[in-house]
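Apart from one protein chain that is not included, each protein chain of the complex appears where it belongs.
Letters A and B mark the chains as written, and numbering starts fresh at 1 in each.
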C-alpha cells in the first residue's frame, strides 16, 4: 500500500534527493510526521526542522537544496525539491483521495426519484433518496449525492458533485467540476419586499443562480436566486461553509469567501479577491479585483483600489475592553476637548484631518 | 406571450400614458431594460433616466407626470403612473410568478411517507420523499416540498409552503400563507444547560415554535423551540437566510431580519422593526416597536425608544485600521492624559461626559 518516493517525485515534477525506493504510507503535517510519512515545508521559518523530522520524505523548495543534501547525506531519508511545496502537497492529497475513495458507480439508485423529462447521463450517479426534477440535466461524471436535490430545469455540469443533502434549486445552473457540500441551498428566494402600509409585499424572485466551472460551495451555504436577472458566480469561486450570497450578487473569478462571510444584494465583487471569515459586504457596492477583506470587517462603501481592508474591534481582557469601549462612546467629545486644549496651547491646526468621512 | 401594457396598468390601478397596446415580455431593472421590457423608477435620483431608457413601458410616480408626458410625446413608449412604483413592481413580479410557475397539483407523491393519524387536506400537495408525522395537520393549498419535513403534531396553515428540505419540527405551528425556504429548521432544541461540577446538564426544551400568518423564513435559518413556553413569531415577520432565533424569543408583527442576524434567548422584539444583516441581539432584552438596527451591530441593552441604532467598527485600509485599532486599546489612558492636560491648561471640566455608561 506504500507509495514509492521516486514515483511521487516524478508525478510532482520534483527532483528527488536520496533513496528512490523508500515507501511512504501517509501524508502528515511536519509536526506529526513519522517514519512512514511524507511531509512538506512551505514556510521558510520551518526550514530548520528539515534536519530533525522523522519523515521518510520531505518536500521542500529548491532554496533549501543545501540543507536537503545534508539531510540525505546523513541518511535521514529522502527529499523532493519542488518549486512550490504547498502546491505539491495539494497534489499529493489529490492522489491519495483518488486512491482511497470509492468512486460512485454510474446509475440511479432505485430509491431516488427522477421526474419525467429529466435527462441523466448514463455516466452519472444518482444516490439513494435523491431527487431530480422535471427538465433537469445531469451531465456525465456527475454525482447527485444521497438525499441531494436537483430542481426542475436545473443543470449540473460535467463531473460536478452534489454531496449528500445539497440542493441545486429550480432553474439554477452549475458548470463543470463543481462541488457543493451538504446542506448548501442554491436558489432560495432573494430577500425582497416592498413596504406597504406597515406590511411587506413580496417581490417574487424571478431570476436564478448561474455558477461557472470549478466552483466549490461549502456546507449550509446559501446562494439566493436573482430578483429579475441572475446571481452569478464566475469560474473558480470558492465559498466556505455558512456563507450568505444574496440576490443579484456577482462574484468574480477565483474569489474566495471564508466561513460565515456574507454579501448583500446586488453587490459586484471582482476577481481574485479574498473575503475573510464572517466579513460582511453591504448591498449595491462595487469591489474591484484583488481586494482582500480581513475577518469580521463590515464593508460599507465600494472599494475601487486593490489592497487589504480591515475593520475589527481589537479584543482585550474584559476589564480593559470595558474601559476603552466606554471611552469610545465619548470619542467625538474627546476630540472637541482636545481641540479646545490645542487652541489654548496653540499647538496645531486640526483641519487636514477633517477630510476623512465616516464609512 | 407578451403582456399588454393597458392590462398591466389596469391591474396595478395606475394611469397609462401612451400607446395602450404595447406588449412587454419581461420585467427588467432600469439599467438593463430593453424594448421588450417594463421597468420602474422608484428613486427620484433615477428620474432623469426616464427620458433615455429603451424600455417599452416605465412605471413612475405621478410626480413625474410632466417628464412622462414628454417621453410619450416623443414616441419613446408608454408610462404608467402609480402612487408607489416599487409596490407596483412587487405586484408585477407576483403576476409573472403566477403565470410562469407550475402550481403543484394536489395529492401526495407515492415516495412521501405519511404517518398514520396525519391529516392532509385533499387540496394540499406533498412532494417526493417528504415526510409528515403522526397527528400533523397540513391544510388546504399547502405545499410540503420535496424532501421536506412536517414533524409529529405540527400544523401547517392554509396555503403555506415548505420548500424542498425545509423542516417544521414536532408540535410547531405556522399560520396561513407562510413560506419556509430550504434547509430552515423550525423547532430544534433551544440551547439550555445547567452547569454542574464542570459539566453541562441538559434542560429539555418542552415548548414549541408558534408562527403567525404571512411569515417568510429564509434558507438554513434556525428557530428554536421554547424551554417551557413557546418561541413566537407574529404575523408578517420576514426572516432572511442563516438567521438564528433562540428559544423563548418573541418577534413582533411585520418585523424583518436580514441575513445572518441573530437574537439570543428570551428577548422580546417589537413590531415593525428591522434588524440589519449579521446584527446580534443578546438575551433577555426588550426592544420596542419601530427600532432599526444597522448591520453587524451588537445590541447589548434593551431599547425603549424607536429609532436607528448602530455599532459597527468603521473599516479602512489595513494600515490605517492597524494604527487606529492599536490606539483604541489605549483609549481610556488617552482620556486620562487629556484630562491631565486640560487641568494644566484650564480649558474644560470633563464631568458631564461621565454620565454615559458603557454598553
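To be clear about the criterion, contacts are C-beta pairs under 8 Å (C-beta built on N, C-alpha and C of every residue); 3 or more make two chains touch, one makes a residue touch a chain.
Small disclaimer: the values here were computed from a predicted structure and weren't measured.
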item: Among A:16, A:146 or A:170, the residue in touch with the chain that has been omitted; value: A:146
item: Sole contact to the chain not displayed, among A:133, A:157 or A:236; value: A:236
item: Sole residue of A:133, A:218 or A:265 that reaches the chain not shown, by the stated touch rule; value: A:218
item: Listed residues A:194, A:258 or A:303, member touching the removed chain; value: A:258
item: Interface with the unshown chain - residue positions in chain A; value: 26-29, 32, 84, 86-87, 89-91, 93-94, 96-97, 100, 102, 109, 111, 128-129, 146-147, 163-165, 179, 181-183, 214, 216, 218-220, 236, 238, 240-242, 254, 256, 258-260, 272, 277-278, 295-296, 312-318, 321-322, 325-326, 328-332, 334-335, 338, 341-342, 345-348, 350, 353, 356-359
item: Those residues of chain B which, in the complete complex, touch the missing chain; value: 111, 113, 129, 131, 133, 147, 149, 151-152, 165, 167, 169, 183, 185, 188-189, 191-194, 196, 198-206, 220, 222, 224, 227-229, 242, 244, 246, 260, 262, 264, 278, 280, 282, 294, 297-300, 307-314, 316, 320, 322-331, 333-334, 337-338, 340-341, 344-345, 358-359
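Operating definition for what follows: only the chains that are shown with their structure count from here on.
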item: Whole-Å separation of chain centres (CA-atom averages), chain A against chain B; value: 26
